[in-house]
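Working notes for the structure below.
Every protein chain of the complex appears in place save one, which is left out.
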Amino acid sequence: MSLLRLENVTKRFGGLIAVSQVSLEIAPGQFVGIVGPNGSGKTTLFNVISGVFYPEEGRVLFEDRDITRLPPYKRAPLGIGRTFQIPRPFGSATVLENIAIGAMFGRRDRSSHVRHAFEVADGLIERLGLEEHRNKEAGGLQPVEKKMTEIGRALAMRPKLLLMDEVMAGMHPSDIDRMVAFIKRIAGEEGIAIVAMVEHIMRAVLGMAEKVIVLHQGAKLVDESTEIALSDPRVVEVYLGRPRRT
Amino acid sequence: MVLEQLLGNLIQGLVLGAVYGMATMGLSLIFGVLRIVNVGHGAFIMVGAFIALWTFNALGLSPIVALPLAFVVGAALGLLFYYSVIQRLLQAPELATLLVTFSMGVLLQEVVKLIFGSEFRGYNWPVGKLDLGLTVLPYSKLLACVGSAAIALLLYFWVNRTRAGTAMRSVVDDRVGAQVCGVNVNRVFAMSFALGIALTVTSGVLLTMFIPVGINPYMGGGYTLKAFVIAVLGGLTSPYGAFFGGLVFGLIENGSYTLFALIPGVEPFALTRFLSFAMLLVILLIRPTGILKAK
Partner (left out) sequence: MNGSSKYAPLIPVAVVYAALFLVGRYTPGFWQLMATLLFYCALGQAFNIFLGLTGYVDFGYVAFLGIGTYGMALCVSRLADHPGLGWGVIALGFLLALVMATLLSMAVGAVALRLRGAYFAIATVGVNEGFRFLIEGLRIWNGSEGIIFTAQLNQVLGRDAASAVSTYWADVMVLVIAVAAAVVTLLYMRSRIGYALVALREDEDAAKVMGINVTKYKIIAFITSACFAGLIGASSWALKTPYVFPPEVFEIHYTIEAIIIVLLGGAGTLLGPIVGGLIYGISKYYLAVIIPGFQLLIFAPIIIVIIVVFPEGVVGMLKKKTRHTALGRYII
């Protein structure tokens, strides 16, 4: 059974085709990278999966259930979580509260109740190393800490699928390896499938991925295991252009 | 007989609608460029009305002279509010600008009340009238209508033919892109806000040419609602849409008054005012929520 399946999804904005006939499949627990330059439709694709947009054509299936037109707030309890490129934790709430909110409204279980949600949040704060920021307002944190808070919030939702948008944006290169390893470890422990979206070919992220999907101008170019995908000449062309005939 | 009355009222409605439309252009302009809803809109119209009142009663000058004066006062007010308050709230949550523009309106009301008192006042500008058979149009009303249309046209030329207007359009299309091209976005904002307020205050003068009575510090409230209906009718961001929305609104308002007056047991004036509000809700209901929800 696939966790997430897209069938011929097309999303248009007026005359602009942002996503064109994209089909893909993500298995439970899989770590997938989606790569594509700016304007290739990655963010729109994420928005279609999380329910911010509904596609004009095609279907989105989660655990074989058609969620194409399901409102976003109903997708979270099914197990779809998301982080954003520019971290947007709830600024006036504390780190603890942010993560607790994730637990309260995510996948339904005992943590839907406030008290248990805070217990879950406490546990996650330890794992994420955010103890010293526990009671600080999320709005006043450094970007890295905001990112961790957002990840914590998403993890508290107990997702089966976590969409990570430009997860390494703005991060110091030395932090990236650590962050990716951390994510991979937690995802492995919880059995979470991760779809990490990156704009550039980042060995750090893609090295962890089991397969890579490359998008170009809204359409899927390549969908292969990492090694094959990254050595595909079409991918190189998309990023570096065709070699000049001299 | 009823038909004649209806047609006569419709003509009046069209004429008034032009003024209403012009009165809403400032609102749409400010929202289109700055994405700010001026909830205190009616109060600025009221200021214009008082300027007309004052120039006529205290200075003995015709309201036509009040027009440029109102424009200047409006622009000054707009710049003042922009640089002292609005500029600091550009990054704040939406709620902040809603409440601040609302409070500006309240402040204006109170200041005018302090200066002029809260009684209802008016002025009488005897300029003769035009008899159209179906209805009689005092020249003052005709002038208000023509004036409104003229200003709308002037705005059109300014937006499309001048450098400043082009800068404004670029900011509406793509704020960041405009910045990259060297447009001083903050100055465009200030100018647009000032222009929007100036248009609104000027429209107050034109409004008194149409209805030269009932001028009091609290008259703005009713016009704020009407302006919102018209703005939403016309698409909220386009000043020209607002102008045509105004015409439509004027027609509906006057037409409905005639029809309501035919129904026994209701009060047509109150019902017409209820209609403005109902129109707002209906438009907001039937328009696909996608358009209105988009930012």
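List of remarks:
Letters A and B name the chains as they come in the text, with residue numbers starting at 1 for each one.
By our rule, a contact is a pair of C-beta atoms (placed from the backbone, for glycine too) under 8 Å apart; a residue touches a chain by one contact, two chains touch by 3 or more.
Quick caveat: nothing in here was measured; it's all calculated off a predicted structure.
Of the listed residues A:101, A:155 or A:202, the one in contact with the hidden chain in the full complex is A:101. Checked against the full complex, the one of A:11, A:42 or A:82 touching the unshown chain is A:82. Interface note for the absent chain: among A:68, A:112 or A:217, the touching residue is A:112. The omitted chain makes contact with chain B at the following residues, 35, 37, 39, 85, 88-89, 92-96, 98-100, 102-104, 106-107, 109-111, 113-114, 221-222, 224-225, 228-229, 232, 260, 265-268, 270-274, 276-278, 280-281, 284-285, 289, 292-293, 295. In the full complex, chain A makes contact with the omitted chain through residues 50-52, 71-77, 82, 84, 88, 90-93, 97, 100-102, 104-106, 112-115, 118, 135, 153, 157.
The working rule: only the chains that are shown with their structure count from here on.
The mean-CA centres of chain A and chain B are about 47 angstrom from one another, to the nearest whole unit.
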